[in-house]
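I am attaching a structure below and will ask some questions about it afterwards.
All protein chains but one are shown at their positions in the complex.
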Amino acid sequence: MPALIALGFLSSALAPLLYRRFREQFGWIAVMVPVLMGAVLLSHYPQIAAGGVFRESVPWVPSLGVNLSFVLDGLSLTFAMIITTVGAAVFLFAGAYMKEYEDAGRFFLYIGIFMTSMLGVVLSDNMLLMFVFWELTSISSFLLIGFNHHKESSRRSALQALLVTGGGGLAMLAGILVLGGVTGTFEISSFYDMNEAITAHPAYPVIVVLLLLGAFTKSAQFPFHFWLPNAMEAPTPVSAYLHSATMVKAGIYLIARMNHEIGGTALWQDTVMVTGALTMLLTALLAFSQTDLKKLLAYSTLSVLGTLVMLLGIGSRLAIKAFFIYLIAHSLYKGTLFLVAGTLDHETGTRDVTVLGGLRRLMPFTTVTAALASFSMMGVIPLVGFIGKETVYESILEVQSWGTYLIIAAVVANAFVVMVTLLVGFRPFWGRLRETPKHAHEAPLKMLVGPGMLAFLGLLFGLFPDALLAPMLEQSASSILSETLSLKIKLWHGVNLVLVLSFVTLLLGGVVYALRSGLLDRARQVSLPAALTPSGWYETGLNGLQVLARWQTSLVQNGYLRNYIIVIIATAIFLAATALYQAADQVSIAPDFEVTFYEGALAFIIIVSTLILMTSSSRLKSIVALGVLGFSIGIIFVIYGAPDVALTTFAIETLNVILFVLVLYRLPRFLKLSRSSNRVRDAVIAASVGVFMTMIVLFATSFELSSGLKEYFARASLPEGKGRNVVNVILVDFRAIDTLGEITVLAVAALGVLALLKLRPRGRD
Amino acid sequence: MSYMEWAVQLSVIFIGLSILVIFLRLVIGPSIEDRIVALDLLSANAIAFIAVYSIQKNTTTFLDVGIIVALLAFLGTVAFAFYLGRRGKQ
Amino acid sequence: MNPFLFNILLAIAWMLLVGEVSASTFTAGLVVGYLLLWLSRAAWGETRYFSKIPLVVRFVLYFLKELLIANLKVAFDIVTPKDYMEPGIIAVPLDVETDIEITLFANLVTLTPGTLSLDVSADRTTLYVHALYVKDVDRFRHELKNGLEQRLIEVMR
Amino acid sequence: MTFLLAVIIGVLYAAGTYLILRRSMVKVIFGLIFLGHAANLMIFTVGRLTKGAPAFVAEGASGLTGAFADPLPQALILTAIVIGFGVQAFTIVLFKRTYQTLGTEDLDEMRRTDQLPGGKS
Amino acid sequence: MNRIIMLPLLIPLVTAVAMLLLRIRVQLHRVLNVVSAALSGVVALAIFSATMSSGVLSLQVGGWEAPFGISLVADRLSAVMVVMSALIGLCTALYSIGTIDEDREHYFYHPLLQLLLMGVNGAFLTGDIFNLYVWFEVMLISSFVLLVLGGLPQQLEGAIKYVTLNLLSSAIFLAAVGILYGMAGTLNMADLAVRIPLLEHRELLTVVAVLFMITFGVKAAVFPLFFWLPASYHTPPVAVSAVFAGLLTKVGVYAIMRFFTTVFVCDDAAFIYDVLLWSSGFTMVVGVLGAVAQYDMRKLLSFHIISQIGYMIFAVALQSPLAVAGGLFYMVHNIVAKTNLFYVSGLVKRLAGSYCLRDIGGLYRLYPLFGLLFLVPALGLAGIPPLSGFWAKLMVIRAGIEAGAWGLTAVALSVSMLTLFSMIKIWNEAFWKDDPRGEQSADRTEYHAIGRLKQGMIIAPIVVLGLVTVVFGFWFEPFFEMMMLVAEELLEPARYIRSVTGGVL
Amino acid sequence: MYSVILATASRYLLMLLLIFSVFLLLRGHNEPGGGFVGGLVAAAAYALYFIANGIDAARRIVRFEPLGMIASGLLLAVLSTLPSLLAGKPFMSGIWIDTGLGPIGKVGTPLVFDFGVYLLVLGITLTIIFSLAEEDSKS
């Protein structure tokens, strides 16, 4: 399986090159990849059907618990077959459909990466590996939604999808990591038996919430559903593939996969069921006012995704059975209908249902394909959709407490889905022929094969469900439930409540369809205010983020140097004072108050010249004061036995004077620029710094320092350093590398001065 | 206390007083030239102080500092004058 | 060979002979060498090396005397409350010519308290002196020229 | 004297802090110089003071005896002073060039590199 | 063997000296720069493998035994950092050839770059706290000059803030070193590590630690000490921005790691870790929001630096082996990706004519492969698997969860979302959007005017660093083990101390 | 601003200061002084000459390009580390030779290092002062 994934990525990488070479026939080349992959996986079918499970594991980052572990069991095979089958249809279709795009080669690169990543998600036996593929599907979805990148709406939708699914993905990552912390492993097969340990763990609710956030965003569950209709900005093959058949089912796959391991609790089951049911109903209602073929399909997809999630939440054996049948049915008919929508768009130049009609003569094959898929979608016998819906109703009826509400919701939702089907699958073909932007005729073969095949499969599965579907679904279901099932799938259950409900659904759907055109305008007007819709929240959030970001940035990075300095100093003082306060009880000072006359005079001079410098508005006076200050400090160094330091201080003070003198009269006179309130504030800050530093010095000198270094230097300076001037010996020998750094600083400073003065700007970056 | 010690003590006080007085001139000015002259004089006082201090502390190493002070004080004064000349020209 | 240079060579020779490389031996060598050179001055023909040294010494002594007297005068003025000063800026015509002569003269004027060389005219013929006690301008000029300048010219030429 | 020095250090730090908070570039430079002085004196003082006994080995002795000033803080200060000088020289010239180029020495007028384009704050 | 530690200091210094002696030959500077950087790379790898195999290398400079002279020490952490500095040095040397104008080259661009690297390497290798100050200053002054080189108004304006704030931090550093010496009587880091726990008078220890933290915090650009960075990083030539972005703040992070895990290990440090944790959260958020607000590509990237420093500080403050290893790898990965993004921004400027995202567009249509070159570091930075940033994020988040730091972990996750958001903003604006100035011709840009060789010099580093990001991502296991080894050694300072003091103390 | 008095004095003071600077350099290992202060004093000498005689005159009497001095100073400092390597001692170990010449005394790599410092300090100070002065005289 690692090889299969690698092959997938490799072939994707080759796509742009091959596309350039075999432009015309590329669809046929591309289709080989999913076909081949599907074939390889399908070759394991006999063993899987017999209850076998294939695992392969190659260490990747074993120390972090991340391995290239893959599992092929019923569940993953089911999903993998959906991915490759729909993939094959879509690839073939896209080969023709994408020809008008100049960078179609890149399209195949992205969609190839997507397909492989999606296979990775469903084949992963390691949570983190799954996450890796999960994120890759988000990224490739982003690139595909934004494929028409010159349109702003495409870019926005791509970003929206990425942020919503990516954000959920991050929650999921956290959930995975918490789960890994609880179980000590990320291998899914390793925590197959840990359900009790996990559910009893205090972190369990956290895990559930985080993982479900990932699943719900990816599978566009309410209230994260809004990105999916917007994702219809993508080229239609993408919508058919990612946003209907496969990627949006990744979240559902995750719930299914984890159901046995962490499910079974009220928290898990109820959350999943209620969210699914809400999504099913609300999104179906939202379809009512749509006119765009793809948007209509998107809302019906959302409703189905909700149904699937709800089924997992119900979690009964029957519900799981319904789940699988419905899953397969939906992938087949929805993939078909999207491709049909693509064909219509391609051939007529519009996707607006209100302007399409009567195309059955011009596009007979498409009409048949659409009809087949539509019947399946409406749940009409003998298509697999019928079985699906029957089983769904059946399983809902079993639910104890919520059953009544759920069944009503399901019937209503499905009625709206029926409405969508009538709009998308029939209306464009029947009635009178209407004018369209392009003159329509039947699509080329390559665009017909894919949808035709999918629609036909729907019929086939409907006719022979027990033979074709049951064995695999048994194994799939046993991956979700902890028991081995033996499933019987029948097309005809006889006349019962479920069948009645099916009829009611169709009838209601017809009624809604009939009423729709009259109510359409009014329905559009009653659109909810943005503040009440999740997509409004998203927009508000995004705008708020920008506003917050700008506000924060102009507040924090306000450009006033002194504000920056104040913040830094205040932080330092605050933290240091806090630290000092904590140690306050141990602090003692024993300063030496003895002062000679000349020391007092020196201190007086230093302080007065400091004051002059702070208050003077004359530049030269300031420099004189600075000179006095420097010389006084030099004298302090003399008094305390540091002649070398004194020498250096004097020399540098004098050079400073020369520097200032050379620079200064080019500068303007000092102005009193600050407001007096600012001056007071600054004085307070400055004073606190001063007091703080005084205290530090007093504390630090309150005890004897026993440093072996001082004595060592005194001892070793002459015999080993060959010098009597210990300070100089330290500078050029003991700590010569300090001096090396020091002269480097000087050299660079000189280079800097030279460059500043000589190199004049010429308007470069 | 020997005569020498006494003389040294008194000398230090003289210098200290003189430094304070000169500093007063430096503070009050009024012209910048006054301040520069005062600064120059201060460094001369520093040299004297260093000489006396080296006797007081019985170390000779400080005298080198005195040379440097003499030298640099002159340079500083010249630099200020340079500035004043420039300023005059403007 | 310049007798001065030779004096230095002698000092180095002395240092090597004594076998101690130090400043004090070098100075001793200089003095000994000068004495020897002076003794054999006839061998050096026309040179002012030997008459110069006593001239310089005399000049320095004269100057130190002037310095002390002038200082005391000013000191008296400082410590007594009454001011006796009659300051003025005087133009002094110069007989000294070369840069070094002008510089030395101006500096010596400055060093004596009560006088301060303010400026030299662009044609280098006039020195402007600020003085504290100028009762009679011409007398002041005369004293300066006959005293300090004359002696300086003696030493320099 | 330690006490007095501690006060002096405090005053220098305070003055330096006050000055780097000014709007005038030259004042900021003065502030930085003050902070440098303060830091040097601080290292010196905190390394403990010894009066009038520089760390020089006497002629004929092989090492220092008795009380003597700790040479290490002195060496550190020397290094710091020299580094400070280099950096300061550069800074002075930088400020001069900035004044020449931007035509102002008011730091409040130098906010363009921070600001969001089109946004006022 | 341990003598090799001095080479990362000597090679750049000798190169710089040679360049200054050969001032006129700017072409020679370029070659020397690359050769020296390559040589440094070899040396760095040798040091790295030596520390991995035979433990801590230490060199007593001048032959003076440990606390008396200055020790250069290469433990695994230092070695990793030196390798990174060599990598960035080499790439920038190449990139500079393609992007730096001859005037700047003539005014010492190349020697300054070398001396900057010398300062950086010195900071990584020194085992003496005052010597660290000296190397910081070497690095700083070089960065000052590089920052203003060219003297454009915005450079000067940015430099005023950069210089002033960094000098302020230097003053604090100096004071802290002084006080520390006054308390412990030593400057050697290993010796300090031994003495600090035994100090009798320890009331000021936490205060000293705070001062060090502030200093390093300013260098690392953590909240609320980062202001100098967004004020200046976008102003110099992009090669300079790139090397700053890659290395300089990381020196601050390195210093925090070194100081608070090797030198200052005692109860008094607990306060610091708390502060760092708080600060890290704000750093992440404020930085990323700053990035969200920007439309100038380099400003945007600059704010991101801050945000990502937050992750590193977060990890360091958690102090578990996984956390430290995660923080370290985060740093390594970030050095590569962030430098690369700055390189990319330079290329964007040269292709589209501006750094401002509002003004440009259409790059994807014209140069699709360049899009790939951008996406690798950008998605890497955003932590998209399987690129390097994913592992970095994974380690840090996992460490955060293990430590029960729920709030900060949540912050870290949300911030990574916003990181992705702003990377996508660049993508959408510069690459996907149509050029607002209308269709541009694909071959009349600044980039196309510079000739093949220079073009190659721009592309090569982008490709190399992109490959590193990819290699980190796909072959992460060996790097993970490496980082864990580094972290273990770092958290077990006894080995460091033994190596420096020879077991004497 | 030209003053014949200052200009003349500066010529003599220049020599005096330069000698003094070398003096400070040579005995810095035993008495106060050293390469740094020595270099500063030498630079001060040239600074004085520049102030008295103008920048062009000062440029003329400095025989070496200040930038070259910086480079050579750094080079010397680096070279002073080489003998320790050749002698197989730790990096930057001091190597000493007894010259037997009294006042010069022992010569060792630390002295070479200090001389490097001297040259460099002289070079950088001149660079800074001269380039400022040139800019100044231009405008």
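Letters A, B, C, D, E and F mark the chains as written, and numbering starts fresh at 1 in each.
Operating definition for what follows: a residue touches a chain if its C-beta (ideal position, glycine included) is under 8 Å from a C-beta of that chain, and two chains touch if they have at least 3 such contacts.
By definition in this document, contacts and distances are computed from a predicted model.
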Chain left out of the displayed complex - its UniProt protein name, from "Monovalent cation/H(+) antiporter subunit G", "Histidine transport system permease protein HisQ", "Ornithine carbamoyltransferase" or "Monosaccharide ABC transporter ATP-binding protein (CUT2 family)": "Monovalent cation/H(+) antiporter subunit G"
Among the chains present in the display, which ones are touched by the chain that isn't there? B, C, F
From the list C:L67, C:I100 or C:I153, pick the residue that touches the absent chain. C:L67
Which of C:N2, C:S51 or C:N107 sits in contact with the chain that's absent? C:N107
Considering the whole complex rather than only what is displayed, give the residues of chain C touching the chain that is not shown. 22-24, 67-68, 70-71, 74-75, 77-79, 83, 85-91, 106-122, 124, 128, 130-132, 134, 137
Mind listing the chain B residues that contact the chain we can't see here? 2-4, 6-8, 10-11, 14-15, 17-19, 21-22, 24-25, 31, 33-34, 36-38, 40-41, 44-45, 47-48, 51-52, 54-55, 60, 63-64, 66-67, 70-71, 74, 77-78, 80-81, 84-85, 87-88
Considering the whole complex, not just the chains shown, which residues of chain F touch the missing one? 1-7, 9, 12-13, 16, 20, 53-54, 57
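Everything below uses one rule, namely that only the chains that are shown with their structure count from here on.
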Can you list every chain in contact with both chain A and chain D? B, E, F
Looking at E-F and B-D, which one has the bigger number of contacting C-beta pairs? E-F
Centroid-based (C-alpha) most distant chain relative to chain F: A
Centroid spacing, where centroids are CA-atom means, of chain A and chain E in whole angstrom: 26
Measuring centre to centre with CA averages, how many angstrom lie between chain A and chain F? 62
How many angstrom lie between the CA centroids of chain D and chain F, rounded to a whole number? 24
Among the residues of chain B, pick out those that touch two or more other chains and give their numbers. 53, 59, 61-62, 64-65, 68, 72, 75, 79, 82, 86
Which positions in chain E are in touch with at least two other chains? 13, 20, 61-62, 130, 134, 137, 141, 144-145, 148, 151, 153, 160-161, 164, 168, 175, 179, 181-182, 227, 230-231, 293-294
Considering every pair of chains, which are in touch? A-B, A-D, A-E, A-F, B-D, B-F, C-F, D-E, D-F, E-F
Looking at the complex, which residues from chain F come into contact with chain A? 28-37, 40-41, 43-44, 47, 66-67, 70, 73-74, 77, 92, 94, 96, 106, 108, 110-111, 113-114, 116-117, 120-121, 123-125, 127-129, 131-136
Given the complex, residues on chain B that touch chain F span 61, 64-65, 67-68, 71-72, 74-75, 78-79, 81-82, 85-86, 88-89
Would you mind writing out the residues of chain A in touch with chain E in their complex? 59-64, 103, 106, 128, 131-132, 135-136, 139, 142, 146, 149-150, 152, 155, 158-159, 162-163, 166-167, 170-171, 173-174, 177-178, 180-181, 545-546, 548-550, 552-554, 556-557, 559, 561, 564-565, 567-569, 571-572, 575-576, 578-580, 582-583, 586-587, 693, 696, 699-703, 705-710, 712-713, 716, 733-738, 740-742, 744-745, 747-749, 751-752, 754-756, 758-765
